[in-house]
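Only one protein chain is missing from this complex, and each of the others stays in its spot.
What follows is chain A.
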């Protein structure tokens, strides 16, 4: 009977190339199965029952091998659709459910860029014009797609219309754009955007199985903005409009989307899409990220482009769980970012930055007014640093490529891990730390009130350079 167990596993992995990892995993699994089988037999189970129980206790081991194989470059047959860009992508629910137990491995790769769920979508879209599955990033071609979608001749499903439910209004029945009925809805712009009953002009543009939802959000008197999403990738940009422009991409039809709630008060606009109705809240935090084991998550936007008025000078707070945040330029007073596993990709940030993540990487090209960053395992990078900088990690790397201040106080502390600088000679080194006043050679300021660069880590590697 034990031979049968071995054979069961061998057969299962017959078509998978036998790399070292695959063979090790196979032997490990067989070893554990045999022991379980022996225990069951000792407990009095018959041969067949013990065999069945053993198989059942394993769960989906096939996908473990598939994952292993994929990592070895064996999964090249993966369909990659036209227009899919090889950039950071989120896994999506459907795929996750299918992958079951192997999902942890996938999530491990999340940061390295996964292409998944939405692959199918484009194929179903039928019309070529709808196939583009671009992200709402920077200079994308959303406008082009939208035009095509609206006016393209021979469209099977025009599916565009004004959806004008009031802010925070969950029911979408009457205001839904009727995506199922070709040619029924008139899409005249502004028709549904009458400030009288629908202060927020919403616009749904069908795209593949899902669509893009565009909204305008007035700043009113608000000075600050708060943005909260779960798995949505966010692109935060500026616009010359006086309103916030929100574009969200969904992979489900209009009727099924989980709408973003917008509210304002207390000098603050809040844009929140973080809790699908009926969700059992089974977002679980593991060591390396989150797992969404809930079909409901499919209703969340996969990406969002949020354009804030260029004269915005207040505080911007952004939270995601696994969504990546990209913000090429920020002129406001302060930027606060928190993620669990999402990355921050920041450009030139004029205001003070506060960033926090568990496993996401935090990167800022230029922090002009100081930064306070912390992660557990994510890597932190600041290209050009000015002002007070504090970076703290458990095991994540810390890097300042160029400390711009003419003179600054430097301080690093670690338990293990190392420090590399191009001003080693200006520091006093201790066993688990280094400190000193660093002069880039053109300093004029006195020793007091110097900006300070401070690194703290348990086991991460640290680097700081002045470029001098």
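To be clear about the criterion, a contact is a pair of C-beta atoms (placed from the backbone, for glycine too) under 8 Å apart; a residue touches a chain by one contact, two chains touch by 3 or more; residues count from 1.
As a working rule, contacts and distances are computed from a predicted model.
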The complex's invisible chain, by UniProt name, from "AdoMet activation domain-containing protein", "PadR family transcriptional regulator", "Ca-activated chloride channel family protein" or "ABC transporter ATP-binding protein": "PadR family transcriptional regulator"
Contact partner of the left-out chain, one of A:252, A:369 or A:394: A:394
Touch with the omitted chain, as defined above, among A:29, A:262 or A:368: A:29
Touch criterion as defined above, residue of A:13, A:376 or A:434 at the omitted chain: A:376
Touch residues of chain A, complete complex, unshown partner: 24-25, 27-36, 38-39, 57-61, 63-64, 67, 100-105, 107-108, 280, 282, 284-288, 291, 293, 376-377, 394-395, 416, 458-459
